[in-house]
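Note sheet for the following structure.
A protein chain is absent from this complex, but the other protein chains hold their places.
For chain A:
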Amino acid sequence: MLETLLPILIIAALGVAVAGAWRRVRLWRQGRPSAVPLLKGLAALPRRYLVDLHHVVGRDKVMSNTHVATAGGFVAAAVLMILVHGLGFANPVLGGLLLAACATMFAGSLFVARRRRNPPARLSRGPWMRLPKSLMAFSLGVFLVTLPTMGILPAVLGSWLLALALTAVVVWGLAEMVVGMTWGGPMKHAFAGALHLAFHRRAERFGEGNRSTGLKALDLEDHDARLGVETPADFTWNQLLGFDACVQCGRCEAVCPAFAAGQPLNPKKLIQDMVVGMAGGTDAAYAGSPYPGKPIGEHQGSPHGPIVAQKGQALVDAETLWSCTTCRACVEECPMMIEHVDAIVDMRRFLTLERGETPNKAPEVLDNLIATDNPGGFDPGARMHWAADLDLPLMADLQQVDVLLWLGDGAYDMRNQRTLRALVKVLRAAEVDFAVLGNEERDSGDVARRLGDEATFQSLARRNIATLAKYRFQHIVTCDPHSFHVLGNEYGELGGHYRVYHHSTFIAELYESGRLAFRPWKGGSVTYHDPCYLGRYNGEFEAPRNVLRALGIQVAEMERSGFRSRCCGGGGGAPITDIPGKRRIPDMRMNDVEATGASLVAVGCPQCTAMLEGVVDAGAEVRDIAELVADALVARPAAKATPPSRQPVLEEEV
């Protein structure tokens, strides 16, 4: 009986799955067009899956091995099952392989079951709780029906009752593992995930050491176009596909600073809400952690309905979108390579550019950027007041230098002015040929862009690019990772291509080439806070640590450092939109610092400095790397013979 039933079942399951796939593809195709090379993407799929994806999954060794066994076993078992049972190639080799694949898959499913016994809070429950049983049903069912085919067991499996039970198990397994792949359920991630990897919007992020973190420019040419993302269908089709690939593992939730602070954001829920919106319905079926403070079941949406309601509730509340600090911790952790930050900024663009609903102080900051080119509304002519006594060389006078020192808006901030003075001292000690733009410099546009005001960003960027085009320089050095990121990664799309260094990288190079000498460190224990826009955005984890090592400092690392560094709360305009939570993000980060026992935290970002210094009763001092370096400077042993630099080295207290 089974011999006749099995091929029918398998072919039927495949047929239903194909129909589901068609339906799923139509859901994704509601999105806006996005040009990706389809065949090239499919060709790159195995490598992206086996190398790039498993590089992320491999951070959790147990889960990684579990997934290799389960998924590898399943794929092999499914292919062999079609050959052996579906098409009747019942030779002993294929059958044996099928048995082995089923056994591997079953072993993996035992680990899946173990994790599901006491699942951590970040994992979704609901349908996901039945997944280990479904995996077992498939592997065990296929294993058992293969035994008679192989002649290991008699063809008639005892009674027909037993055969019926076995058929039921196989049907369950096929329903979950084959039909569920395209009709919804936990296995949807395999189908959508594979295509998502193939048609990813940021193909350039794949490959060893590659990053693609700059936001994509919004086309402002078409005057009639609605800007940003209002409805789920306003995302590009491959963004929708990406949302559908989510496995709800909650790694993003576990690292999200806003979620930890009790602000109403959970990256996992946000992605699931986009899936709800894409298909239409409510979020009542969602079985994971909610947005803090927002009960599940109150929100609903449709592909062409608004994501954020003007009054009342729709799919997502605006404050959820404004809670994000754009720290990219979620994107870094996501094993499915979903781009949460892109989606959030896309939706913010609509709220800002079309509705004019940027919350709290943000409209004021944007107006300041439009009117004065800096977020504080200061006089553009006062940008260099902090350096009145430093006699800084101006690009306008020199026209050509090695290094253009980009000051950033920290030039208006008294705390950051100390960092800038320290940096100037270091550059002069190393006799670097540098100059500043002075009053010609404008805000890089970082904050405007993260707040969704693409128009103001592009206006600032184009004017900065025009200014930079007037002068000749080898590279740009800045102590602001946000300017670093924007100048280096986001101006390119608008025609500005520069080699940009963060000051820590530049100082590390100066030290290595013997142009700086330091006295040994005499202070206490030091830890280092990785700025998101330097680390995760630009992959610079080593240079700041090299500088600290050169100073003779042994860094006491925080538990979350390097690519897992926790945000200070200062990115993405979050201090401006200021969405309330239960805790403050910088307080949590300062607790991380104190947990190392360090009496000083070295930072490399004006935002981080401001956020961490704003923590009340903090146990550790906050100092920029440039300040530490400037304090430790001693005359180089071989420097006596060098000719005097263009500018006299000022002896100054920093």
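Just so it is clear, a contact is a pair of C-beta atoms (placed from the backbone, for glycine too) under 8 Å apart; a residue touches a chain by one contact, two chains touch by 3 or more; residues count from 1.
Here, contacts and distances are computed from a predicted model.
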### Message
As a check of understanding, state which of "Electron transfer flavoprotein beta subunit", "MlaB-like STAS domain-containing protein", "Carbohydrate ABC transporter membrane protein 2, CUT1 family" or "Branched-chain amino acid transport system permease protein" is the UniProt name of the chain not shown.
### Response
"Electron transfer flavoprotein beta subunit"
### Query
Which one, A:I370, A:A396, A:A517 or A:L600, makes contact with the chain that was left out?
A:I370
### Query
Which of A:E176, A:D283, A:E319 or A:D453 sits in contact with the chain that's absent?
A:D453
### Task
Would you indicate which residue among A:R29, A:H55, A:R125 or A:R226 is in contact with the undisplayed chain?
A:R226
### Message
Using the document's definition of touch, tell me which of A:L353, A:V547 or A:V601 contacts the absent chain.
### Response
A:L353
### Message
Applying the definition given at the start, please give the residues of chain A touching the unseen chain.
### Response
223-224, 226-227, 352-358, 363, 366-367, 370-373, 377-380, 453, 455
